[in-house]
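Heads up, one of the protein chains got dropped from this complex, but the rest are sitting where they should.
A, B and C label the chains in the order they appear, each numbered from 1.
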């Protein structure tokens, strides 16, 4: 899944019609590319076709010259652009990424550090094709830990009064750093619909509950009070409606009457780390296609 | 956990106080009993003590006569009664059962047969210490299958108009058959609060969803529409508030975008069978203590 | 995944080469077919390409006549044959099935009945596209239960002395009944390499242990003695080397020090049922491609 030649990965979706698989495969083949993986899905009710296709492109040398690096800047962008144009002729939207590129990721944090440490250490271990370029905190609690990892920490305090200005500052920062993905690593502020709209790139959140969830805050207290035997965590894209964005991944862990709220919180921390890390990895590998309020995950 | 000498199992709960474990153990020891298992729990917030204790009682022979069968009718009832009286002196409620007794169980069914077959076959295999003495259906669909297993089937149709009379007939039947537990094996009628109150013995239901659940009916359609990645099932005691009774067991199964509503229904069937069977088994082994809206499961 | 128009499903594998996806898709498209699902895999080390492709074929009416039923006998066989011929031109082996056909399955049983009941009931519920046409037992224990389900039961006793003759009789039976799949539902006899070779169609076995397993018999006793915290079950194709065939599915269940050998056996029964049923379903839906000693499962 990893080693070797850079590949292109396209995520496509659009109205279903006969021959889509053949035409996509044919287009790639005619240009000398070799498909490594191709996975399709049809939403029968909605009549929508989805595809993830990954291929080794051929960048033919012009007039005997050496080929440019297939993952190199302009060449990949060109290849992506060509494919997107082709997809449009089929009535399909496409997003193309190169396996050689590492997305620029910002972590938004508050005080809790479990997801923060987990994601940073996984990043260092090469667990996902992304680079954490900034940590943005509304509190200073994780500034030192970020520094310890050699990561720039940006303190942007947020209060009801300063929220508009704070989000503007966050957006400036994200633009300046060319951030392509924001991960809310237990960031305890709600991003406004305006922020989501203006950022224009994906935001992944970890919800510390199974969805559908208990209404209101403090899910572990509510779970304990209701006497549930499982607690859950849900990673989803943040949309303008909080906690209503498309679900990427969910998991649960078993609890018993012996577990107090403290234990639920501790077990929840473990679960949140796992679920968020998996969702991030799938996203960065180009395996997640969101449409409407759902996702297709080509795992 | 199984073989050999009949045991007594007591489930106790009441206000916590020092020395409860010692006094219960002492009482049993003084009467020549030997504790096989004893499991305690304290709800620190509520200040409630819970215990499951299982012991081999000693039924001393009177004047050299042969001992009565320790699990025999009167003797067990006497032992249970003595223990209950003793527990009351500690301010505790107690329920005592004998491992040699098999509870009389009625299955309530409608048209779906997956939980029905599963429970009957497990009963025949000796998976739980209970005897299914009747199948009560508001439809006739499972009459033949019940007959095939040699089980009496009682058809009690229910409509909005006949509900009161139908429940009266069901209650007569349960009394006549000395039923000690009703299992709603995908029974698609809501039992009235009046029925629950007058029956006076436990009713276990399988809810075809994780709880907390999507509000309203057709959970698999809702789960599919929301794009969840896990679906759940919950076994709980039925109380006057539908779906709000104490949860005994829950489990989930993973689903993906590839699974249509049909697949969710099929996977849900498997899950419901497993969850209901486990809850029934725990209940019949005297492992479940309901209090307030929660359960303690001594597994 | 289910409803509606019959589809053709092809399972292909062979040496990898550029353009395979495009050529398969193109071939189907040119004949008016519409691909519903296509899933590929490459074994990079072995250089082998695997594909499962499912499509709605177009059976053009000859001279204005009504089209033949697309799943009807000869037409499907022709379509399958055409595809297989085409695949051969790519150096690929292909197996083609129609979603409208139900494979003829024989269950081999001994005395244990848990997998037997489970598979029969799932078959009746339409959980998998196959028909159980015979139950073959080396003991008579399940004869009555089979009759209760309306299934023909064939008693073929096996001893060391009669094994050769017994297997010959089994093979005759399988041929006569045109059986396409044998499921060893806790059949406690080892099939000879000769039987496997002469039957020539798949045999699925459920191994009551995780693989790699404790060497020797009585896995639950060994698991208990070693103090493992998980027990497993493995469904695999039977090959000439017992327990060494390609694994289709595995699962585990948690156990603790409280569980005696009896409990392990009971939990194992549940696990075996689940794992075998899932493996059978995947096989019959044309999702399993065995090669060498491994499987590719397009789930």
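Going forward, contacts are C-beta pairs under 8 Å (C-beta built on N, C-alpha and C of every residue); 3 or more make two chains touch, one makes a residue touch a chain.
These figures come from a predicted structure and were not determined experimentally.
Trainee: Using the touch definition given at the top, which of the shown chains does the missing chain touch?
Mentor: Listed by label, the shown chains it touches are A, B, C.
Trainee: So which of B:19, B:150 or B:200 would be touching the chain we can't see?
Mentor: Considering the complete complex, B:19 is the one touching the chain left out.
Trainee: Per the definition of touch given earlier, which of C:37, C:249 or C:283 contacts the omitted chain?
Mentor: The missing chain is touched by C:249.
Trainee: If the hidden chain were put back, which residues of subunit C would touch it?
Mentor: These residues of subunit C touch the chain that is not shown: 41, 43-44, 50, 210-214, 226-230, 232, 246-252, 256-258, 260, 293-297, 299.
Trainee: Which subunit A residues touch the hidden chain?
Mentor: So the residues of subunit A touching the unseen chain are 1-3, 113-114, 117, 121, 125, 127, 148, 258-260, 262-263, 266, 269-270, 274.
Trainee: To test your reading of the contact rule: which positions on subunit B touch the chain that is missing from view?
Mentor: The missing chain touches subunit B at positions 18-23, 25-26, 28-29, 32, 34-42.
Convention: only the chains that are shown with their structure count from here on.
Trainee: Which chain lies at the heart of the structure, taking centres as C-alpha averages?
Mentor: C
Trainee: Just how far, in Å, is the C-alpha centre of subunit B from the one of subunit A?
Mentor: Here the centre of subunit B sits 44 Å away from the centre of subunit A.
Trainee: Let me have the rounded angstrom distance from the C-alpha centre of subunit A over to the C-alpha centre of subunit C, please.
Mentor: 37
Trainee: Would you give the residues of subunit A that are in contact with at least 2 other chains, written as numbers and ranges?
Mentor: Counting only residues that touch two or more other chains, subunit A contributes 41.
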